[in-house]
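Here we show just some of the chains, and they stay where they sit in the whole.
Letters are used for the chains, namely A, B, C and D, taken in the order the chains are written, and counting of residues starts over at 1 for each.
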Amino acid sequence: MFQDLSFSLEQGSALVVTGANGIGKSSLLRTLAGLVPLAEGTIRLEDGEPEKLPQEQAHYFGHQDAVKPALSVLENLDFWQSFAAPSVHESFSGSSLQPLAALETLGIGHTALLPAAYLSAGQKRRLSLARLLVTPRPVWLMDEPTSALDKASEQQLLGLMNDHLAAGGLIVTATHTELALNTINVLHLEAPDPADQVPEEALL
Amino acid sequence: MTGWAMALFRRDLRLSVRIGGSAIVGVLFFLAVVTVFPFGVGPDLNLLARIGPAILWIGALLATLLGLDRLFQADREDGTLDLMLMAGRPLELVVLIKCLAHWLSTGLPLVVAAPLFSVFLNLDPVAMAAVTATLLVGTPALTLIGAIGASLTVSLRRGGLLLAVLVVPLTVPILIFGVSSADAAIHDPVPFMTPFLILCALTLIAAVVGPIASAAALRFAAD
Amino acid sequence: MDLGPHAGFIIASYGLCLLTVLALIAWVRIDKANQERALKELADQGISRARPDQGRN
Amino acid sequence: MAFWDYANPTRFLKLVQVLLPWLVGLCVATFAIGLYMAFFTAPEDYQQGDTIRIMYIHVPSAWLCMMCYTVMSISSIGTLVWKHPLADVSAKSAAPIGAAFTFMALVTGSLWGKPMWGTYWEWDARMTSVLVLLIMYLGLMALWRTMDDPIKAGKAAAVLTLVGALNLPIIKFSVDWWNTLHQPASVVRLDGPTIHSSQLWPLLVMALAFTLLFFVLHLMAMRNEVLRRRVRALRMRAASVSRPATASASAQPAE
């Protein structure tokens, strides 16, 4: 899918992936998350916990919210806190919040006891975001994190992302809008000139 | 069980209790299959008693397999499956725990209902106890084997029927030993324990093979 | 009182009926308690019916 | 006119509040009388002995399970034709009660059948159609549980209820036909001879008691259902109304 793509990212910095519709931003993130197998090449997290795979030290925040409507908001979050293995080590000083505190931070504390079915799309998204706050992991992979969020929540999200960077975390995010992050690198994906394309295996 | 396993188990149980339906619908389907038979075969109580264990087993088989289609599909559709793959927990264990919770919420009710339904089939108390015992041991195996089908069809919209078709051949040994140990208990001369122990062994094998195969299939389906 | 040779069946049927009725009553009571608790929780959050119906049919 | 006035949910709740204590009292009293008559004044049957006492709960619960389906069918017409909100509340809350009465009829029937016919279950026409009725009740309950929008669920269930109402006579008829084909008249039962008045009166009193019990439970279940919908609507409001509070939440994670 990708040709000649290689990049490395320093601790405490963010990589913003941009490019046209359908160019492969989401696919890149899913590859980093270990959800799409890598045809060639490697992903390495230096200075991480060596016995863990890179994706086990990363949070993926994609288009789907993984919110169960039948459970209450708090139950949803509690589950992810217990289920996702935390990953901490010396160079990443991020700490984690308690579920209720995370919900408060994201402004949906008042819904904690309601079934998640009653949340609006934006509220669901914030609940999904709270996952990243309750389990510390150094890498955040975020696919269009600001979609379905209004302006205020977007600001708040940027604040959280900057805090994560400040704590020594990494962020890779795909986006169509400008993000005001502190330490930022941009990776712009472009379709190669068709004449340039290596005939793919899949074309057979 | 460690914390995360317990959390997963509790979540899955809660979901199936709250979303409701699934257990009720499974038992109802079982009841429907059991009642439909006399309509077909005719109200001949002796004949019914003769084929009763088979009817109960086939009813339980179909109810289990057809109820499995949402085991992973629901989690895949809302993105939970992706996160589970990244959670850093052994996927085989995750599958095993999900199967356990699923069996508790839909398989166990079938086992509990079996003695009730066997009244309709004119089974005597010994036969009733034997069928229930074999179902208790055998239905977990059905769930575990069915999980393979569930993960193979996780990305398909029309799961139910296809899943059953894929998995039925794999469950034939369980069915055979289940029914034959029930039959053995009813007709004294044949020993009950031999087929029953084989059934137990099959369940143990299923508990190993099922989660491993199912986890592999889920990993491939992830992309 | 003597219920004859089939006393067991009579007692069993009355007993099971009693149990079923008790289960129904318990269901109704528990359900009511649940709904009222939910309403109270909402009221504590300041959410209640905005205005009583004013004869709007 | 009175009916339509009380068909407003709020007034309905008030009416239930007033009516319930009386109904409960009446129901308990009737049960006391009925049970006393069933066990102490009613004679034992010269054929069946004391097992005839099972009749005093078997027959009323059998009647009630059919009446309950009638109530649900009428309510379903109310849902589909007049679109009245209380109609599907009524249909929904009647289903579990109907299922319970059907269960009671089945259980008492089987327990009566064992001493009388020597078997708990016979695929007799009447018993079979009651069993099918039980499946229909349970199916309706499952349908209601799986759909989360009560309005939609109510309409779907109403369609199914009415189709079932059409179907029940057909089932009854076909089952009759089916059974007599294979087992002509092997079932001896007592419905031929008219019942003696010493047995009829306890039966009627018990039937009245069961009917009152049905109404008490139905009203209570309907009240719960109204409350449940209120909770649902309020929760929706709770989730959405306080949305503005979000903007003022602190932007710093409390570290």
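Heads up, the rule we're going with is that a residue touches a chain if its C-beta (ideal position, glycine included) is under 8 Å from a C-beta of that chain, and two chains touch if they have at least 3 such contacts.
Since the model is a prediction, treat every value here as computed from it, not as a measurement.
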Total copies per chain kind in the whole complex, with one of each drawn here: A x2, B x2, C x1, D x1
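By our rule, only the chains that are shown with their structure count from here on.
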Chain centre separation in whole Å, for subunit D relative to subunit B (CA means): 32
Separation of subunit A from subunit B, taking each centre as the mean of its C-alpha atoms, in whole Å: 37
Contacts with 2+ other chains: residues of subunit D: 235, 238
Set of subunit A residues in contact with two or more other chains: 110
In the complex with subunit A, residue positions of subunit D that touch it: 148, 235-236, 238-240, 242-243, 245-255
Subunit B-touching residues of subunit D, taken from the complex the two chains share: 110, 119-124, 128, 131-132, 135, 138-139, 141-142, 145-146, 178-179, 182-183
Subunit A partner contacts - residues on subunit B that touch it in the complex: 3-4, 6-8, 11, 14-15, 18-19, 77-80, 82-89, 222-223
